[in-house]
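Below: one structure in C-alpha cells.
Omission of a single protein chain aside, the complex is shown with its protein chains in their original locations.
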Amino acid sequence: MIPAQFSYRRASTVDEALGLLAEHGEDAKLLAGGQSLLPLMKLRLAAPEVLVDLAAIDELRYVRLDGDEIAIGALSRHQDLNGDLVLAEHAPLLAHVAGFVGDLQIRHRGTIGGSLAHADSAADLPAAILASDGVLVVRGPSGERRIPAVEFFLGPFTTPLEPDELLTEIRVPRQTGLGWGFEKFTRRAIDWAIVGVAVVGRSVGLINMGGTPVRARATEEALASGASPAEAGALAAEDTSPVDEPHATAEYRRHLARVLTTRALTTAAA
Amino acid sequence: MRVTIQINGQPFSDEVEDRTLLVHFVRENAGLTGTNIGCDTTSCGACTVLLDGESVKSCTVLAAQADGHEVTTIEGMAGADGELHPLQRAFREQHGLQCGFCTPGMIMASASLLAHNPKPTRTEVREGLEGNLCRCTGYHNIVNAVMEASGQEVDR
Partner (left out) sequence: MSIVGTRVVRIEDQKLITQGGTYVDDLREEALTGAVHAMFVRSPIAHARISSIDTSAALVSPGVVAVYTLADVDLTPPAPTEAPVAQPWLADGVVRYVGEPVALVLAEERYQLPDAAELIDIDYDPLDAVASIDAALTDETVLFPEVGGNLLQTHGGPFDDNAFDACEVVVTQTIVNQRVAPAPLEVRGASCTWGEDGRLTVWLSTQNAQLARSAIAAGLGVGKEKVRVITPDVGGGFGAKIGADLEVVVLGWAAKRSGRSVRWTETRSENLTSMTHGRAQQNTVTIGGKRDGTVQAFRLDVIQDAGAYPRALFLPTLTELMATGVYRFPKIETRSRAVATNTTPIGAYRGAGRPEATAAIERAMDLFAAEIGKDPAEVRKVNFIGPDEFPYQSPTGANYDTGEYAKALDKALEAGGYAELRAEQARRREAGDPVVLGLGLAAYVEITGGDAGGESGRVDINPDGTVTAYTGSSPHGQGLDTTLTMLLSDQLGIPMDKITIRHGDTDEVPKAVGTFGSRSLQLGGSAVREAAGQVIDRARRLAADLLEASPDDLELNVEQGAWQVRGAPSSGVLTWSQLAAQVSEGELSADVWFGDGTPTFPFGAHLAVVEVDTETGKVVLKRIIAVDDAGPVVNPLAFQGQRHGGLGQGTAQALLEVMSYDPDGNPTTATLADYSFISATELPDFELVDMATPTTRNPLGVKGIGEAATIGSTPAVQNAVVDALAHLGVKHLDMPTTPIRVWQALEDARK
C-alpha cells in the first residue's frame, strides 16, 4: 500500500519545525518516528498534504536528571529509553514499558513524543506517563506551555495540541525507590494490549480501558486507605468504559483490568 | 525530490516522489531486490533493513527520511570477497529458511538483535524476532541459527 501524495519537509531545529507548522497550518502533520502515522497513511486513513519530519532535531533526543524530575526529549526513541541508565535508575517503569512498545524495529524508530501525541488508548507509554504524573512540555508560536498528563488525553487520538504546536519534552517526578509494576495482556507478543496496567507507587494507569488511557482512581483511593493489592485491584474497572469487541468484550476487559492490576500492584509491593 | 542514500557502502541518488517508501527506493531505484514486502501494516518484518546500523521496517520509513543516511540490506552482509556473514552461514547450516521470502528481513533483524544482545537465550531470540513472521519453518531452526551465529551451542 502506498500513501497519498504529500510534500515532505525536514526540520533541523524546533524553531524550523514551528515555522513550517505556521506556514502550512492544518494541512501539515508532524512526523517523528512515523511508526503510527505512516501505517495510517499507507492504508489511506490519513492523508496530510505536508509532512514535517522532526527526526533531525537532535536537540530533542535526551534523557536527563533535572532536580527532582526526569526530563525526556520528545524525540527520544523507545529503544533509547529502554536502554537508558538514568531512566532505569530514576523512572524504571518508563524504561521497562518502552521495551514493550511494538517490536524491536518499531522501537528503533518510534519516539515517546510521537506515541503520546498520537494518543492511542491501546498504546503502552501514554498510560505509563499518566501513572507517572508526567507533564508534557509544548512549544508553539506564543512560547511554551506545560500540560499535565491527566489533562492531555482528551479522547481517542485527541489531545489539546494545536496544529501549530510541538511536544518537546516529557517531565516526570523521580520515582527512585518507589515500587512499580507493568502488565500487558496480548494474544501475540506483537499485538496491541487488550488491556494493560502501569503502576508506580500508588498510581495506576490503565491501557485500553476506554477511549483514552485512564487512572484507576478507585484502586488508588483504596491503596491510600491501606487496601491490599487484591482488594485494590478488584476496583480497577470502576468508572471505565472499555470498548466491546468480539475478540475482547467489555466484560472481559474489566475482568482483565482487575486481574492485571492486582498482579502489577503485587509486583510493585514486592 | 532528490534522495541520496548510502546503501551497502555505495551511494544511490535518485529523483523520487516525496511519498516513496524506503523499501521501494531500495528495490526499484537501487535495484536491490533481496529486501521483500510481505504486508502493508508494519507487521511481518520481511522488509527489515539496517538504517544507520539499527533494524527498521523499510515499508514504514520514507526514502526521504533516509536521505543522507546509511542503509544495509541482505546484499551487503557478505564480505567483499564473498565470505558469508556468520548469520548467513548459520541460517544455511541450521536450515533456518525454506522458501526464503522472510529470510533477508529475518537475517537483518537478527543482526540488530545480536548487536544489542550478543549472547541471547533462546527465549530472548524469540522475543527479539517478534516482529518478523515466517510461514515455513515454525521458527525452531531460525532460533537455532541465531544461537549458532552468536557462538552458542545448538542442540538440534
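The letters A and B name the chains in turn, as written, and every chain counts its residues from 1.
In the analysis below, contacts are C-beta pairs under 8 Å (C-beta built on N, C-alpha and C of every residue); 3 or more make two chains touch, one makes a residue touch a chain.
None of these values were measured; they are calculated from a predicted model.
> Using the touch definition from the top, which of B:Thr48, B:Ser112 or B:Thr137 touches the missing chain?
Of all options in B:Thr48, B:Ser112 or B:Thr137, contact with the hidden chain holds for B:Thr137.
> Can you tell me which of B:Val56, B:Ile74 or B:Leu114 touches the chain that was removed from the display?
B:Ile74
> Using the touch rule from the top, list residues of chain B that touch the missing partner.
Interface residues of chain B facing the absent chain: 17, 19-20, 24, 27, 31, 33-44, 46, 74-75, 77-78, 84, 88, 91-93, 95, 97-104, 107, 122, 125-127, 129-143.
> Tell me which stretches of chain A touch the chain missing from the display.
Contact residues on chain A toward the absent chain are 1-2, 4-5, 39, 43-44, 185, 187-191, 194, 246-249, 252, 255-256, 259-260.
Just so it is clear, only the chains that are shown with their structure count from here on.
> Centroid of chain A to centroid of chain B, CA atoms only: how many Å?
28
> In the complex, go through chain B and note every residue touching chain A.
The contact residues of chain B facing chain A are 1, 17-19, 21, 40-43, 45, 48, 51, 54-57, 59-62, 64-65, 67, 109, 112-113, 116, 127-128, 130-132.
> What does chain A use to touch chain B in their complex?
So the residues of chain A touching chain B come out as 1-8, 10, 31, 34-35, 38-39, 42-43, 51, 53, 55, 79, 83, 102-106, 108-109, 188-190.
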